[in-house]
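Structure provided below as C-alpha coordinates; questions to follow.
Note that this complex is displayed minus one protein chain, with the remaining chains in position.
Here is subunit A:
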Amino acid sequence: MSKSVLVIGARSDIGRATAHAFASQGYMVQLAARKAETLADDARDLEIRHRVDVTLHELDALDLSSHEAFVEGLPVLPDVAICAVGAMGDQKLSETSWQDMASVLRSNFEGPASLFAVLANRMVARGSGTLIGISSVAGVRGRATNYVYGSAKAGFSAYLSGLRNRLARDKTGVHVVTVLPGFVDTQMTRGMDLPARLTAQPVEVGKAIVEAVRKGRNVVYVRPIWQGIMLVIRHIPEFLFKKLSL
(Lines give C-alpha, C1' and ligand atoms only; values in the text may rest on other atoms or scores of the structure.)
Protein backbone atom coordinates (compact mmCIF):
# COMPACT_ATOMS: atom_id res chain seq x y z
CA MET A 1 0.00 0.00 0.00
CA SER A 2 1.28 3.44 -0.83
CA LYS A 3 2.26 5.87 1.88
CA SER A 4 0.13 8.81 2.85
CA VAL A 5 0.74 12.41 3.84
CA LEU A 6 -1.55 14.78 5.75
CA VAL A 7 -1.16 18.47 4.92
CA ILE A 8 -2.63 20.74 7.58
CA GLY A 9 -3.06 24.26 6.25
CA ALA A 10 -3.35 22.95 2.71
CA ARG A 11 -4.40 26.29 1.25
CA SER A 12 -1.12 27.96 2.15
CA ASP A 13 1.53 28.17 -0.56
CA ILE A 14 3.94 26.04 1.46
CA GLY A 15 1.18 23.51 2.14
CA ARG A 16 0.31 23.27 -1.55
CA ALA A 17 3.92 22.94 -2.66
CA THR A 18 4.59 20.27 -0.04
CA ALA A 19 1.52 18.31 -1.13
CA HIS A 20 2.88 18.29 -4.69
CA ALA A 21 6.35 17.29 -3.54
CA PHE A 22 5.02 14.25 -1.65
CA ALA A 23 2.46 13.34 -4.32
CA SER A 24 5.26 13.27 -6.90
CA GLN A 25 6.85 10.56 -4.73
CA GLY A 26 3.65 8.52 -4.88
CA TYR A 27 2.14 9.49 -1.52
CA MET A 28 -1.65 9.54 -1.12
CA VAL A 29 -2.61 13.02 0.03
CA GLN A 30 -5.00 14.26 2.73
CA LEU A 31 -5.64 17.99 2.48
CA ALA A 32 -6.97 19.67 5.62
CA ALA A 33 -8.13 23.26 5.94
CA ARG A 34 -11.12 25.40 6.73
CA LYS A 35 -13.72 25.31 3.95
CA ALA A 36 -12.03 22.22 2.62
CA GLU A 37 -14.53 21.89 -0.22
CA THR A 38 -12.94 24.94 -1.88
CA LEU A 39 -9.77 22.89 -2.34
CA ALA A 40 -11.49 20.57 -4.82
CA ASP A 41 -9.57 22.06 -7.77
CA ASP A 42 -6.28 21.60 -5.94
CA ALA A 43 -7.22 17.99 -5.26
CA ARG A 44 -7.98 17.38 -8.96
CA ASP A 45 -4.69 19.00 -9.92
CA LEU A 46 -2.75 16.70 -7.57
CA GLU A 47 -4.63 13.63 -8.83
CA ILE A 48 -4.06 14.41 -12.50
CA ARG A 49 -0.42 15.44 -12.21
CA HIS A 50 0.73 12.66 -9.93
CA ARG A 51 -1.94 9.96 -10.31
CA VAL A 52 -2.47 9.60 -6.56
CA ASP A 53 -5.64 9.59 -4.44
CA VAL A 54 -6.48 12.84 -2.67
CA THR A 55 -9.05 13.41 0.08
CA LEU A 56 -10.31 16.68 1.59
CA HIS A 57 -10.85 17.19 5.33
CA GLU A 58 -12.55 20.02 7.15
CA LEU A 59 -10.42 21.36 9.99
CA ASP A 60 -10.39 24.43 12.21
CA ALA A 61 -6.91 24.45 13.75
CA LEU A 62 -8.07 26.88 16.44
CA ASP A 63 -10.91 24.62 17.62
CA LEU A 64 -8.81 22.40 19.89
CA SER A 65 -11.73 20.31 21.06
CA SER A 66 -12.31 19.09 17.51
CA HIS A 67 -8.81 17.74 16.93
CA GLU A 68 -9.32 14.20 18.27
CA ALA A 69 -12.39 13.77 16.07
CA PHE A 70 -10.56 15.24 13.08
CA VAL A 71 -7.72 12.72 13.30
CA GLU A 72 -10.18 9.91 14.02
CA GLY A 73 -12.06 10.86 10.85
CA LEU A 74 -9.07 10.51 8.52
CA PRO A 75 -9.33 7.52 6.17
CA VAL A 76 -5.97 6.31 7.49
CA LEU A 77 -3.51 7.61 10.05
CA PRO A 78 -0.93 9.24 7.73
CA ASP A 79 2.72 8.22 7.57
CA VAL A 80 3.74 11.86 7.38
CA ALA A 81 1.89 14.90 8.75
CA ILE A 82 2.86 18.49 7.96
CA CYS A 83 1.55 21.52 9.77
CA ALA A 84 1.75 24.64 7.61
CA VAL A 85 -0.81 26.56 9.66
CA GLY A 86 0.15 30.06 10.68
CA ALA A 87 -0.59 33.75 10.41
CA MET A 88 1.78 36.68 10.32
CA GLY A 89 -0.76 39.07 11.81
CA ASP A 90 0.01 42.74 12.04
CA GLN A 91 2.67 43.54 14.62
CA LYS A 92 1.40 47.08 15.21
CA LEU A 93 -2.14 45.81 15.72
CA SER A 94 -0.92 43.01 17.99
CA GLU A 95 0.72 45.61 20.25
CA THR A 96 -2.60 47.24 21.05
CA SER A 97 -5.30 44.64 20.41
CA TRP A 98 -5.34 41.60 22.68
CA GLN A 99 -7.70 39.86 20.28
CA ASP A 100 -5.23 40.22 17.44
CA MET A 101 -2.29 39.16 19.57
CA ALA A 102 -4.16 36.12 20.88
CA SER A 103 -5.14 35.06 17.38
CA VAL A 104 -1.50 35.22 16.19
CA LEU A 105 -0.28 33.25 19.22
CA ARG A 106 -3.02 30.66 18.87
CA SER A 107 -2.76 30.04 15.15
CA ASN A 108 1.03 29.77 15.14
CA PHE A 109 1.46 27.86 18.40
CA GLU A 110 -1.57 26.57 20.25
CA GLY A 111 -3.44 25.09 17.27
CA PRO A 112 -0.40 23.35 15.70
CA ALA A 113 0.77 22.07 19.12
CA SER A 114 -2.64 20.58 19.86
CA LEU A 115 -2.85 18.84 16.48
CA PHE A 116 0.63 17.39 16.83
CA ALA A 117 -0.17 16.14 20.34
CA VAL A 118 -3.08 14.09 18.98
CA LEU A 119 -1.16 12.87 15.93
CA ALA A 120 1.98 12.05 17.94
CA ASN A 121 0.09 9.85 20.41
CA ARG A 122 -1.53 7.86 17.64
CA MET A 123 1.69 7.51 15.70
CA VAL A 124 3.42 6.31 18.88
CA ALA A 125 0.69 3.70 19.32
CA ARG A 126 1.33 2.55 15.76
CA GLY A 127 5.10 2.70 16.22
CA SER A 128 5.93 4.86 13.18
CA GLY A 129 5.44 8.24 11.57
CA THR A 130 6.96 11.64 10.85
CA LEU A 131 5.66 15.01 12.05
CA ILE A 132 6.85 18.11 10.23
CA GLY A 133 6.33 21.51 11.78
CA ILE A 134 6.75 24.64 9.68
CA SER A 135 8.20 27.08 12.18
CA SER A 136 10.16 30.22 11.40
CA VAL A 137 13.53 31.93 11.68
CA ALA A 138 11.51 34.73 13.32
CA GLY A 139 11.30 32.44 16.35
CA VAL A 140 15.07 32.35 16.84
CA ARG A 141 15.20 35.77 18.48
CA GLY A 142 12.46 38.29 19.17
CA ARG A 143 12.69 41.48 17.14
CA ALA A 144 10.73 44.71 17.41
CA THR A 145 9.21 44.31 13.97
CA ASN A 146 7.48 40.97 14.50
CA TYR A 147 7.94 39.66 18.03
CA VAL A 148 4.36 38.55 18.54
CA TYR A 149 4.55 36.25 15.52
CA GLY A 150 8.16 35.43 16.41
CA SER A 151 7.37 34.45 20.01
CA ALA A 152 4.55 32.15 18.86
CA LYS A 153 6.96 30.49 16.41
CA ALA A 154 9.60 30.32 19.17
CA GLY A 155 7.04 28.48 21.29
CA PHE A 156 6.26 26.11 18.44
CA SER A 157 9.97 25.47 17.76
CA ALA A 158 10.54 24.65 21.45
CA TYR A 159 7.50 22.38 21.37
CA LEU A 160 8.80 20.52 18.32
CA SER A 161 12.24 20.19 19.90
CA GLY A 162 10.75 18.78 23.10
CA LEU A 163 8.44 16.42 21.25
CA ARG A 164 11.33 15.20 19.12
CA ASN A 165 13.36 14.57 22.30
CA ARG A 166 10.51 12.64 23.95
CA LEU A 167 9.77 10.48 20.91
CA ALA A 168 13.45 9.71 20.20
CA ARG A 169 14.36 9.02 23.83
CA ASP A 170 11.47 6.58 24.18
CA LYS A 171 12.38 4.89 20.87
CA THR A 172 8.84 5.28 19.59
CA GLY A 173 9.72 5.13 15.90
CA VAL A 174 8.17 8.57 15.40
CA HIS A 175 10.34 11.40 14.14
CA VAL A 176 9.86 15.18 14.33
CA VAL A 177 11.26 17.64 11.78
CA THR A 178 11.45 21.39 12.39
CA VAL A 179 11.48 23.48 9.22
CA LEU A 180 12.75 27.07 9.30
CA PRO A 181 12.03 28.26 5.78
CA GLY A 182 13.47 31.81 5.98
CA PHE A 183 11.80 34.20 3.55
CA VAL A 184 9.43 32.46 1.17
CA ASP A 185 7.65 34.03 -1.76
CA THR A 186 4.09 33.38 -0.61
CA GLN A 187 0.73 35.03 -0.17
CA MET A 188 1.82 35.88 3.40
CA THR A 189 4.89 37.84 2.31
CA ARG A 190 3.45 39.40 -0.85
CA GLY A 191 4.11 43.09 -1.05
CA MET A 192 7.12 42.85 1.25
CA ASP A 193 10.41 43.83 -0.33
CA LEU A 194 12.44 40.64 0.18
CA PRO A 195 16.02 40.10 -1.02
CA ALA A 196 15.95 37.52 -3.81
CA ARG A 197 18.98 35.58 -2.58
CA LEU A 198 17.36 34.95 0.79
CA THR A 199 13.90 34.20 -0.57
CA ALA A 200 12.90 30.65 -1.41
CA GLN A 201 10.09 29.64 -3.75
CA PRO A 202 7.42 27.40 -2.17
CA VAL A 203 8.53 24.61 -4.54
CA GLU A 204 11.99 24.66 -2.94
CA VAL A 205 10.43 24.35 0.51
CA GLY A 206 8.38 21.33 -0.61
CA LYS A 207 11.44 19.59 -2.06
CA ALA A 208 13.54 20.37 1.02
CA ILE A 209 10.87 18.81 3.23
CA VAL A 210 10.65 15.59 1.22
CA GLU A 211 14.44 15.40 1.34
CA ALA A 212 14.45 16.03 5.11
CA VAL A 213 12.01 13.16 5.68
CA ARG A 214 14.06 10.84 3.49
CA LYS A 215 17.23 11.66 5.38
CA GLY A 216 15.66 11.81 8.84
CA ARG A 217 16.84 15.38 9.42
CA ASN A 218 15.93 17.22 12.63
CA VAL A 219 16.11 20.94 11.87
CA VAL A 220 16.03 22.16 8.29
CA TYR A 221 16.85 25.56 6.82
CA VAL A 222 15.58 25.64 3.24
CA ARG A 223 18.36 27.92 1.98
CA PRO A 224 21.64 27.14 3.77
CA ILE A 225 22.56 30.82 3.96
CA TRP A 226 19.91 31.24 6.68
CA GLN A 227 21.79 28.96 9.01
CA GLY A 228 24.73 31.38 8.93
CA ILE A 229 22.53 34.43 9.32
CA MET A 230 20.79 32.93 12.33
CA LEU A 231 24.08 31.92 13.88
CA VAL A 232 25.14 35.57 13.80
CA ILE A 233 21.79 36.88 15.04
CA ARG A 234 21.76 34.40 17.92
CA HIS A 235 25.18 35.59 19.10
CA ILE A 236 24.78 39.35 19.05
CA PRO A 237 25.04 40.42 22.72
CA GLU A 238 21.73 41.62 24.11
CA PHE A 239 23.04 45.09 25.06
CA LEU A 240 23.73 45.64 21.35
CA PHE A 241 20.81 43.68 19.97
CA LYS A 242 18.25 45.77 21.82
CA LYS A 243 19.38 48.90 19.96
CA LEU A 244 19.37 47.40 16.49
CA SER A 245 16.77 47.75 13.77
CA LEU A 246 16.73 44.39 12.08
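A few comments on the model shown:
Convention: contacts are C-beta pairs under 8 Å (C-beta built on N, C-alpha and C of every residue); 3 or more make two chains touch, one makes a residue touch a chain; residues count from 1.
Going forward, contacts and distances are computed from a predicted model.
With the options "FAD-dependent oxidoreductase", "MaoC family dehydratase", "Cytochrome c oxidase subunit III" or "Protein arginine kinase activator" in hand, the undepicted chain maps to the protein name "FAD-dependent oxidoreductase" (source: UniProt). Contact with the omitted chain, checked across A:R169, A:R190 or A:K243, is made by A:R190. Subunit A meets the missing chain through residues 38, 41-42, 44-45, 48-49, 187, 190.
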